[in-house]
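Okay, so here's the structure we're looking at.
Only one protein chain is missing from this complex, and each of the others stays in its spot.
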Amino acid sequence: MIAIRDVRVILTAPMGRNLLVVKVETSEPGLYGWGCGTFTQRYQAVRSAVVDHLRPLVLGRDAGRVEELWRLMMFNGYWRNGPVLNNAVSAIDMALWDIKAKCAGMPLYDLWGGKLREAAAVYQHADGCDLAELSDHVRAQIEQGMRHVRIRFGGSAVGTRQSGEVGGLAYGGPTVAASVRPDGALDGAYYDPQMYMRSTLSAMEHVRVTFGNEVELLHDVHERLTPSDAIAFAKQLEPYRLFFLEDALSPEDLSWYGHMRHNTTTPQAVGELFNNPNEWLPLMANRWIDFVRMHVSQMGGLTPARKVATIAEAFGIRTAWHGPGDVSPIGHAANLHLNLVSSNFGVQELQPFTEITREVFPGCPEFRQGYFYPNDQPGIGVDVDEKLAEKYPCDPSVIQWTQARLPDGTLVKP
Amino acid sequence: MIAIRDVRVILTAPMGRNLLVVKVETSEPGLYGWGCGTFTQRYQAVRSAVVDHLRPLVLGRDAGRVEELWRLMMFNGYWRNGPVLNNAVSAIDMALWDIKAKCAGMPLYDLWGGKLREAAAVYQHADGCDLAELSDHVRAQIEQGMRHVRIRFGGSAVGTRQSGEVGGLAYGGPTVAASVRPDGALDGAYYDPQMYMRSTLSAMEHVRVTFGNEVELLHDVHERLTPSDAIAFAKQLEPYRLFFLEDALSPEDLSWYGHMRHNTTTPQAVGELFNNPNEWLPLMANRWIDFVRMHVSQMGGLTPARKVATIAEAFGIRTAWHGPGDVSPIGHAANLHLNLVSSNFGVQELQPFTEITREVFPGCPEFRQGYFYPNDQPGIGVDVDEKLAEKYPCDPSVIQWTQARLPDGTLVKP
Amino acid sequence: MIAIRDVRVILTAPMGRNLLVVKVETSEPGLYGWGCGTFTQRYQAVRSAVVDHLRPLVLGRDAGRVEELWRLMMFNGYWRNGPVLNNAVSAIDMALWDIKAKCAGMPLYDLWGGKLREAAAVYQHADGCDLAELSDHVRAQIEQGMRHVRIRFGGSAVGTRQSGEVGGLAYGGPTVAASVRPDGALDGAYYDPQMYMRSTLSAMEHVRVTFGNEVELLHDVHERLTPSDAIAFAKQLEPYRLFFLEDALSPEDLSWYGHMRHNTTTPQAVGELFNNPNEWLPLMANRWIDFVRMHVSQMGGLTPARKVATIAEAFGIRTAWHGPGDVSPIGHAANLHLNLVSSNFGVQELQPFTEITREVFPGCPEFRQGYFYPNDQPGIGVDVDEKLAEKYPCDPSVIQWTQARLPDGTLVKP
Partner (left out) sequence: MIAIRDVRVILTAPMGRNLLVVKVETSEPGLYGWGCGTFTQRYQAVRSAVVDHLRPLVLGRDAGRVEELWRLMMFNGYWRNGPVLNNAVSAIDMALWDIKAKCAGMPLYDLWGGKLREAAAVYQHADGCDLAELSDHVRAQIEQGMRHVRIRFGGSAVGTRQSGEVGGLAYGGPTVAASVRPDGALDGAYYDPQMYMRSTLSAMEHVRVTFGNEVELLHDVHERLTPSDAIAFAKQLEPYRLFFLEDALSPEDLSWYGHMRHNTTTPQAVGELFNNPNEWLPLMANRWIDFVRMHVSQMGGLTPARKVATIAEAFGIRTAWHGPGDVSPIGHAANLHLNLVSSNFGVQELQPFTEITREVFPGCPEFRQGYFYPNDQPGIGVDVDEKLAEKYPCDPSVIQWTQARLPDGTLVKP
C-alpha cells in the first residue's frame, strides 16, 4: 500500500490571481501528486478546510483508493456540496489521480482509456469598448488560429476585486450614468440590463457581418439577467448562430431552463457556479441544456467531473469546463485530460499562461493554432517550483467580487 | 446610520460540541448582536470564512440594511450555497436581526409581526438498546409533558467524532457481526440497513401498543437507506401513524420524493442537510414533502429561513427546523422566534440545555411541559458570557463524523 | 504505441455451456488480453462478427485507445445496439481493458480508482419441486454463508436447449396438464402464469416463515408475465420483503415500469436482456427501477457498463450485473472488478465454477462465505489454458432456448 504521508497547501499568485494548489506526498519516496482547489475569493477558508479538516482525515490512508477517499472526504463533514469544501476535496482528489497515473506510468488520459483527439479546441475572450476595438480583438484571435471567440462588448473586466471596494465596472457594459440613479444611491458598479442586451445584440451583428460565418461566437451573460429577460435575449440572438450562450440563468433560477428550451434554439451552456448535484442532474436528465461547464474544483474534483461527463454523454450534452484565470495550470491540465477522453467534448475555455506562470508550473500544456496540447508526461503532467511559487504570494486584500447594481441601486447577483 | 464596527468569532464547547457564534458590534456603544454559525465538523473553515472573508466586506457598513448585507455576503464570493459560507453568512445575518430588534426595543417575534402562539411544541429523542429501555425513555418524556417523541432503537449515538477514528457505533443499530463481513474489510462503524429497518419497525409497534395513540411518534432515517429501501420502509411504517419520518432520502436522491409521495402517506420531513435552493424549492413546489426542517445556519441564516417558511405556508407544508446539540442556544432561540410567527409551524426539535450552557448563554429559552418559551427580551434574547465561554474551548480533534459502512465494507453517507 | 497484432476467438464448453472468449494479442511480446463475448444461443454469429468483421477493422491499431476503438467497433457497422455485435465488441473491449491494466501493473479495480469493498456479496438459485426440497436448498445456501438467495419453485431448469427440440420444462413451474390444453396444441414447455404466481407466493411465504427475516430473498419472473399480472404479482409479494424482483417485465413492455413504481414498493431489478441505451436510460432517468442488471457482454462490454454504473449511481440505482452460467469466468471476473469500484453495487449473481472450469480458466475469482474475491493480479486476472479449452468443444446442437407456451398453446417470450 502506498500511504498518504503529508498534505500541504501552496498559495501562489504568479498571474495576479490567488491560486491554491495542494501537494499530496506518499510513503513512496519521490511519489507525490498535485491538485487544484482554487477559490480565489475565499481561498483562506479553503486552506483551512484542507489543513484543519481534511489533512487529519486522510493521513496514513491508502493513496490508491481514490473513490473511497473522495467519499470519505465528501461525506465526513456531514454537510456537503458547497464551494469551500468541494475545492478542498478537489485538491486532494486531483492529486490522487495524479499519483495513480504516475504509478501506472501513463498520462492521465491514457489511464482513463486513451485519447479520442490529439488536442482540445479552446476559446478566449474578445472584448472592446467600441465596435472597432472589438473587431480588432476578434481579428487578432482568428489570426492566432482560434475558431471560437467569446464576445463581450462595451465594458472592461468583470470587475475589480479589492477588499471593501465598492466601485469598479460591471461586466459587459459601461457604467450607468449617475443622472438616472435615484438620489443617495450607494456606490458600486452600475449595470443596466436593457442597455447591456441592446449593445450586445448590435455587437454580435457587427461581428457576424464583419467576420462571416466561419468563426464560432460565444457569449457569457454571467447570470445577470432576470429569467424573462434571459429567455427573450437568447431568442433575439438566434440570427447570429451562437456556438453557445453561457450562464443565461443564475443557479437559483435553473428551472426556467425548461421554458428556455421551448422558446429558443440558441444553445445553452451552464455550470461554472455549480456545487451540488441538484443543480446539474435535472438539467441534464431533462436535456434542458446543451453544454455542461462546471468549474472542476468547485464541483469536488476529477472524480465527480468524470461522472458528469459520462452522464452528459448519455443525454446528448457536451462539455465545456470552466477555464478562467483563477484555475491553476494544474487545474487547466486536468481539464485537458478530461477533454481528451470524453466523446462529448465541446470546447475549452482558456486563459493563456504568462511566462512566469510557466516557470512556477513547469509542464504547462501548450497552446498552438486554436488547440491546447498535453505534454504526455505520466500523471497530470504539471509540477510546481515551490521556491519560485513563494515569490508570488497571494494578496489577502483581493478577495471580493464586483458589487453590481441595477440603475436604481439594487445589488444584483454578480 | 448604525455602522458595523467589528465582527468577532467566539468558539466554545460547554456541551462538549464545538459551537461557533459571532458577535457583531456596532458604532452605537453597547449595541451588538449575536448569531450562530455552528458547523461542528468544519468549524475552523467557518471561522476563517468569517474572519478572513466576510469581516473585511461588512466593516463600516450600515447594520440596518439586513437584506442588502445578506445579498452582499452571499453573492460576493461568487460561488455560494454551501455549508461553510452559509454558516458564516448566517452568523452575521442572525446578529443583524438581533441588532434590528434591539433597536426597536422588541423581541424578534414582535418585530416580525407578533406571536401566533405563546410557545412551540418540541420533541426530543428517546432511544434504547432493548424494548424495555426504550419504553422507559418514552415514558419519561411523556411524564415530562412531551406530546411528540422521536424513537430510535437498538443503537447509541449517531457516532463518535474523534479525528481519524474509524470505529464507533453506527446510527440506529448494533454493530454488524464481523462474521458476515468479507475478509480484510476496513475498520469502521458497520451498519446493516435491513437489520435497522426490521428492528425499528418492531420498536415502533411496541411503542404504539404500549403507549397508545395519544403520543406523536417521529423517526429519523438519517439519510442512510437507498431510495427503494426508504420508500418501502415508509410504507411499512404506515400502521404506526408517524407524525413524520425524517430524512428518509439523502440530498443526492431528492427526486425520489415524487415516488415516495405516490407510494405512502407517511408524512415526510426533510432538510437538515440542505444548503441550496435547488434542494428545497422543487420539493415544496411539487408538494412532495410535508415538513421542511432545515438547519437555519446551514441555509444561510434567518433571512432565507423566513422566506422558506413563507413559501412552505403557500404550498401547505409545515416547519420543523433542525435543533440538535450542535446548534448554539442563540440558534435555538432564533428557531423559536421563527416558530412563534409562522402559521405553518409544525414542531421543534430540541436538545435540552445543561446548567453550564445556560450560564455561558444567559437568556436561554425555557422548556416547560412539552413547550419551549421565549424570554420576551428585545432581540433574540440570548447573550454570551464571553469570559466563561473561554473556559470551554473547542476540541480540534473532534471534527470527524462517523465512518459508517455497510456489511461488505462500503463507506456510506453518514 | 502498442499495436493490436491479432484477435482470436476461443470457443469452449467446460461447464457444458458454449462460451466464447477472445484473445487480443499485441505487438508487445507476451502482452495480451482476454475478453468475454458469450452469447450461448447464437455463438456462431458472434464468432463470425469477431473474425469476419471486427478483426480486420482493429488489426494494427493502438491497443491503448480503448474508448476510440469501442466507438469504432460500435459505429462502423452503421447498424448497432444488438446482441450479436455487442458481444463481439465486448470481447475485444474487455480484452483491451485487460491489456491496459496489465500495462499499468494494476488489477483492473485499481486502475479504475481503487476498491470500495474487499469482495462482492453474491447470490445463487435455490429451487425445488416441493416445499421440502426448496427448504433444503435454501438451508444449504445459508449454511454456506450466503445472505442472499434467489427462490424458484415448482420447476426444474429454465428449459432444455436441444436444437429443434420443442419439449422441456418451462421456467418456474410444472408442465401444465394436457387436459386443459385445446385439441391439437403443439408440443412445447407449457406454462400457466396464474399457477406460477400462486405457487411462487406460497413458496415465498413458506421460506419467510421457515428462515425468518435474516436472509434476503430474490425472485426472477424471467419476463414471462403480462404487464398487468406482473404489477399485481409484485404487489402481492410485498409482505415477503424481497431484496428484488427480477425481470418482471419484458424489454418490449418497459414503459409499464412507471405504473409498477406507483403501485408497489417491491424493488425492481431488470436488464439482462438489454442491448440498447433506449432500454436502460429512460428507466434510470425516471427512477422507475431499483437495480440495473445488464449482461455486460450483451451491452457491449466494460466501456458502456462502467458508464451505466455511473449513471445509475447519480440516479440512486444499484447494480446487480447478470452472472449466469453462460458468462465465462473472464466475464465473471470483469463483473467483479465493476462491483469492487462502484459505490452503488448491490449484489452479484454467481454460478459457481467447477473444478474443470478453474483449470481451463486459471485465476478464477474465489468464493468464500457469501462473498466473491478477486485475485489481485494485474488486469482482469484470469487466463485461459488454450490447449485444455480445446478438449471441451462447443456443442452446435445446443443453441435453442425453451419454447414456452401458455395453456392454450400460445408461444410466449422465454
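Chains here go by letter, A, B and C, matching the order in which they are written, and residues are numbered from 1 within each.
Simple rule for what comes next: contacts are C-beta pairs under 8 Å (C-beta built on N, C-alpha and C of every residue); 3 or more make two chains touch, one makes a residue touch a chain.
All values derive from a computational prediction rather than experimental measurement.
The absent chain, not drawn in this view, touches the displayed chains A, C throughout the complex.
Remark: the omitted chain is touched by one listed residue; of A:S27, A:T265 or A:S397 this is A:T265. Residue C:E279 is the one among C:E25, C:D127, C:E246 or C:E279 that touches the chain missing from this view. From the set A:L116, A:L131 or A:L388, the residue in touch with the chain omitted from the display is A:L116, counting the whole complex. Although one chain is not drawn, its touching partners on subunit C can still be listed: residues 39, 41-42, 44-49, 52-53, 56-57, 59-60, 68, 71-72, 75-86, 88, 163-164, 251-252, 254-255, 273, 275-279, 281-282, 295, 298, 396-397, 399-401, 403, 411-414. If you put the missing chain back, the residues of subunit A touching it would be 116-121, 147, 213, 216, 238, 241, 261-262, 264-267, 287, 290, 314, 316, 318, 343, 345, 368-371, 373.
By our rule, only the chains that are shown with their structure count from here on.
Chain geometry summary: the mean Cα position of subunit A and that of subunit B are 33 Å apart. In whole angstrom, the spacing between the mean C-alpha positions of subunit B and subunit C is 45.
In subunit A, 68, 71, 277, 281 are the positions where the chain touches two or more neighbouring chains simultaneously.
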